[in-house]
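Pasting a structure here, questions to come.
All protein chains but one are shown in place.
On to chain A.
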Amino acid sequence: MGRPTRVTNEIRALRFANGEMTQAELADRIGVTRQTVIAIEQGRYSPSLEMAFQIARVFGVPLEGVFHYPEDTPA
């Protein structure tokens, strides 16, 4: 049922690099539930572009500093 996502992220590392920010604190900063932050961190949910920008802004890094999308391998 879950939609597979190839998007990976550095949220966990960025949280620890930013004063060991908790998932709850990040959730409050971007106005979502802690469960949604957990789901994004674990790759179970791909956030909207707007939420992705909000997350990047919290950590003060560009979007690609938080989220990565793998290059397509040639067939």
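Here, contacts are C-beta pairs under 8 Å (C-beta built on N, C-alpha and C of every residue); 3 or more make two chains touch, one makes a residue touch a chain; residues count from 1.
Rule of thumb we're sticking to: contacts and distances are computed from a predicted model.
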Protein name, per the UniProt record, of whichever chain is missing from view ("Ion-translocating oxidoreductase complex subunit C", "PH domain-containing protein", "ABC-2 type transport system ATP-binding protein" or "Succinate dehydrogenase hydrophobic membrane anchor subunit"): "PH domain-containing protein"
Residues from chain A at the interface with the omitted partner, ascending: 1-3, 5, 24, 27-28, 31-36, 39, 43-45, 47-48, 51
